[in-house]
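Excluded from the complex is one protein chain; the other protein chains are retained at their positions.
Chain IDs A, B and C follow the sequence of writing; residue 1 opens each chain.
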Amino acid sequence: MPADASRPGTGLFHRWEGLILILLVAVTTWASLGVDGFANSSNVSFLLLDVTEIALMALTMTLVIVAAEIDLSVASTLGLSCAVLGWLWNAGLPIEAIMPICLVAGALCGALNGYLVTRLGLPSLAVTIGTFALYRGLAYVILGDQAVADLPPAYTGLASATLGPIPVMTLLVALLAAGFTAILHFTSLGRAIVALGSNEEAAFFSGIRVKRIRFWLFVASGAMAALASLIFTFRYASARADNGSGLELAVIAAVLLGGVSIFGGRGTLPGVLMAVLLLGVVRNALILADVANEVLNFVTGLLLVASVLAPNLGAVWRRRSSPPLEGKSAS
Amino acid sequence: MTTTANRPEVSLRTGGRGLVDRVGRVRELGIVAALAVLFGITGAVNPEFLSLDSLRDILLNSAIIATLAVGQTLVVITRNVDLSVSSVVGLSAFGGALILADQPGVPIAVVVAGCVLLGALCGALNGLLVGAAGVPALVATLGTLYAFRGIDYAWAGGRQVNAADMPESFLSLGSGSLLGIPLLVLAAVVVLLAVGWMLRNLRSGRELYAIGSNPAAAVLAGIPVRKRVITAFVASGALAGLAGAMWAARFGTVDAAAATGKELDVIAAVVVGGVAIFGGSGTVYGAALGALLLTGISSALAVLRVDALAQTAINGALIIAAIVLDRLLALRVAAALRRRRYRDAR
Amino acid sequence: MADTPPVLALRGVSKSFGAVRALREVSLELAAGEAHALAGENGAGKSTLVKILSGVHRPDAGQILLDGEPVEFHGPADAQAAGVAVIYQEPTLFPDLSVAENIFMGSQPRGTLGRIDRRAMRAQAVALFDRLGVPLDPDRPARGLSIADQQLVEIAKALSRAARVLIMDEPTAALSGNEVARLFGVARSLREQGCAILFISHRLDEIFDLCRRVTTLRDGGYVASDLISAITPDDLVRRMVGRDLDALFPKQDAAFGEVALQVRRLTREGVFTDVSFEVRRGEIVALAGLVGAGRSEVARAVFGVDRWDAGSVEVAGRRLKPGSPSAAMDLGLALVPEDRRQQGLVMELSIERNIALAGLGEVRRGPLISRVAERVRAADWAQRLQLKHRSLSDAVDVLSGGNQQKVVLAKWLARKPAVLIVDEPTRGIDVGTKAEVHRLLSELAVGGIAVLMISSELPEVLGMADRVLVMHEGRLVAEIPREDATEETVMAAATGRPAGGGA
Partner (left out) sequence: GGTTREDVAQQASASAAAPASSAAADPNAPIKPGLKIAFLPKQVNNPYFTIANGGGIDAAKEFGGEGKEVGPSEASASSQVSYINTLIQQKQDAIVISANDPNAVVPALKQARDAGIKVVSYDSDTAPEGRDLFVNQASAEDLGRTEVQLLAEQIGHKGKIAILSATPNATNQNTWIEFMKDELTKPEYKDMELVKVAYGNDEDQKSFTETQGLLRAYPDLAGIISPTTVGIAAAARYLSDSKYRGKVKLTGLGTPNQLRKFVKDGTIDGFELWSPGDLGYLASYAAAALASGQISGAEGEKFKAGKLGEYTIGAGGEILLGKPTVFTKDNIDDFDF
């Protein structure tokens, strides 16, 4: 664990986040100067739009992981919600009625995860690997092999509309990000999440409603995936059962790159948001620079490892000359 | 994350050493029960499912995932995880197939050994990142998941190696059998038994559990933590390399995308098999049973004439049902033990 | 003796953690066949010294000498190889492994092919426990052991190594008289066999009982090394604290008010049975018993951490919802748990945040947390409990064991509870602060709070309690008023001899 990198891990900004910020600035500068077509406004708005869903799901995923759980089913929840949307739209419901239903469906998916994790005490990784298949499968049951395309232009337009170079959806993300940052870092709920993620037992002994909080985090994660599904569907003007498959890894990669500890109890939202942007910028710039796809994957992997490795290298160096527990207490 | 999950059975398992107790200690009981239910019901609907051929197929299907699950268990027990296995399988499957196709002179044993070695190298990289450089395993192996696959793509450049390019003797490893048992299954069983024995009976095996159970205490106990963690990753990588060779022999057609996404199946098998994802407990037998259960579910669904579109959903539901069943059984046994202890106390 | 060099010695050792100078030029000699005590206040540097001897930390300056020869320990494995066995202040068990495996990890008896001989391992574990006189099951997992049982396993582990040097960092902090006596018996016989012993405890009588020599540290610096026979306990305290101390148990008499905590026929199957008692406002009730009698379990159930199977709990006449600490806290209940690292603190969080954790509602301004309110609250209590710390925003895991205990106390006292349950409140706290904690508890009682105190330290029980409840094997077996409470009456009840009054 890169423990020393960001102790005591609850404030808003640490060395890790600083590193990601430096990387982000460096990569953006390089891309603006060295890559044709990067720094024009239509590309910027495209870039921002392209990370919308990942950014949204990363918000709740951060809370979930800080609470020492994980939700692998987000992308499948997104798919299920897309399928519900397509199915109801085919059935002739007005879109304004469908959207809240989708959000509820997403929240219900989250609630099932939460129930299995908190009431039955099952590990969330196991549960959400199961619901990962279950929700995607339900999406196929609901919408089958259809692709629903003739969604109302008012909404498909809104999903990719921009104010200047800034997409409207990015403003929504910014708003939600501000809200979630406030929750995680400045409210007692946030404190409770950090504490229970770090030491569940001590949190419980402190009167924190460990199970209830975890349950609602899963619900929030599901609802957020549904919100992302609405944007996704309208943005691509296509509701399909396989929408967004594979996004869960992208979300988790961004959260981890943002410095959130997979063991819970440590991580900040600004870090995660910068990591989402960093991954988006790198991808966009490399594609523009005609870098082959395999290199792109390679770079993504490298970035992930290197960003964690860099702050640790110093520690590794020090460790060569001293025993392993130096600087940490035996816990 | 695991504290609540484990607490109930924990404080309770003590005292008496009766049958309930003994049975309660067999962590794999739930999976065996789930397997029995699955095979029972499917067999009742379609007896063909229980035919020798069919069982042989199911074993064969689970051989590769089971091998990977054994390797993964080694890593998970130390409170780490290896997400890169599927990319290692892909890399070694393609590498092995390519050598077989382009250098027909190389003996098959050498190719298989090469696959294992390649896997071990990948594992060593993971191990160094995690054990020596302190990168969290999930991050490190998510990174190498992308990176190894990238290398694989770059190496393949869109090329595919087909069954016709590989020698028949190699392909027959994937389909042949010895005394009626498929060779791949034999390989998986040998790996399983060997690793299972080592984990239970060797100091180094027990030390893996100790590391996962309390890493800091492991250091204080004088356990060479870094070395053990690196070894676990190397072993997982080597088994993934072996699985790659098995993959090539079994499917015959290999391109750079081979085994993409299988890491989730492997982790699902391990978790369903009762290996605690935060380390310290679980056995390779459980993980192998988990692999068998998961492949059994897909085979059963294919046989049961279930609507194809509903399969994924039912698959997911059954995975959840299996872990819930397992959990409820554990709670039952725990409760029984607690009452027994009470009676003993009087 | 003068000819043979000390088995293990430190010469001019210094160690800093960042700006904290934990040890300054400390020297120490451990001779074969001699028990040596290390004394000092919380945070004086005792555990740091232990960790240097065991290879966990490296000294910044100075030398470690083994049989007179300078050595370097690159890790705990080196120290073990040199014959040093250590019982750390905080238990370091593997919760998923069995007790026997915990004891023998890394030194399991082996048969052919390097195969671990489980039968031999189990037999040896049983033999060790017999020697210590504890009825622990070697096959149960270490998870869920009470803190005292964990300590006993640690002791067994150290004994199993047949070491030349045995270092014990507060091994008795969680133990009651019986176990301590057993442990000392074993320690003495080891000493006679030529083993060098380093012993740390905040209970001065234990030091005087077991050791021949005592070295005192103050603020990381070396103060003195004396023959025990040459000093008195008061001398020792003066060396540690640098001044004289007030009375250790400054019990003030308080007027009792109405019943604040009423427990009726509480039962948790297999753990405790039919426990009934009440605590009035202004009263300090002690819950005594041997280790494992079920005292902590009762406290946990009352506070709502564990569920119960039958019975009821009332706070100020209102029935408590089972299994919900937050409901209990709403009614004014507070529990200072026995295991500070697991149950009391979030080790990665800072001191101030840990103190605020049990009262998040009280440091809020509007919907947001006020860092100022949080800091003020923490600073106030840090001062009252004489917390030795660098900055309130440091993570608690850099604090010394006793100072961590103070943070747990602060966390709960800051809530101003109506009913305070304290489980081993002074575990690991030095004599000076212990008096302070006792004064505080007494003051709180006078202020009208009901206090239920669980303690394994008999003098503490006798000195502080208005009434003593004694548990034995999960049942309440005696209720002894202050006047009648003596070591004999309490111990008789605790060991199940029928002499005590029936409950």
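Here are a few things to note about the model shown:
In this section, a residue touches a chain if its C-beta (ideal position, glycine included) is under 8 Å from a C-beta of that chain, and two chains touch if they have at least 3 such contacts.
As the structure is a prediction and not an experimental result, all values here were calculated from the model.
The hidden chain, counted over the whole complex, makes contact with A, B.
Of the candidate positions B:V88, B:A120, B:L301 or B:A317, contact with the hidden chain is made by B:L301. Among the residues A:L158, A:A237 or A:L302, only A:A237 touches the chain that is left out of the figure. When you scan A:L21, A:L158, A:L288 or A:A310 for touch with the missing chain, the hit is A:L288. Think of the hidden chain as still there; on subunit B it touches residues 46, 48-49, 51, 53-54, 57, 61, 64, 149, 153, 156-160, 162-165, 174-175, 247, 250-253, 255-258, 260-262, 295, 298-299, 301-305, 308-309, 311. Mapped onto subunit A, the footprint of the missing chain covers residues 36-38, 40, 42-43, 46, 50, 86, 89-90, 92, 140, 144-151, 156, 160, 232, 235-238, 240-246, 283-284, 287-288, 290, 292-294, 297.
To be clear about the criterion, only the chains that are shown with their structure count from here on.
Taken pairwise by the contact criterion, the protein chains are fully connected, each one touching every other.
Remark: subunit A and subunit C have CA centroids separated by 43 Å (rounded to whole angstrom). Per-chain Cα centroids separate subunit A from subunit B by 28 Å.
Residue positions of subunit B touching 2 or more other chains, listed in rising order: 216-217, 219-220, 276.
Touching of two or more other chains is recorded for residues 201, 324-325, 328, 330-331 of subunit A.
By the touch criterion stated above, subunit C contacts subunit A in their complex at residues 17, 51, 55-58, 73-76, 88, 90, 92, 303, 305, 325-326, 328-329, 335, 337, 341-350, 353, 356-358, 360-361, 363-364, 367-369, 393-395, 397-398, 411.
Contact residues of subunit B toward subunit C in the complex are 6-7, 10-15, 17, 201-203, 206-207, 209-210, 212-214, 216-224, 276, 279-281, 338-342, 345. The touching residues of subunit C, when paired with subunit B in their complex, are 54, 56, 75-77, 79-81, 86, 88, 92-97, 101, 105-106, 108, 110, 113-116, 137, 139-141, 143-144, 269-271, 473-474.
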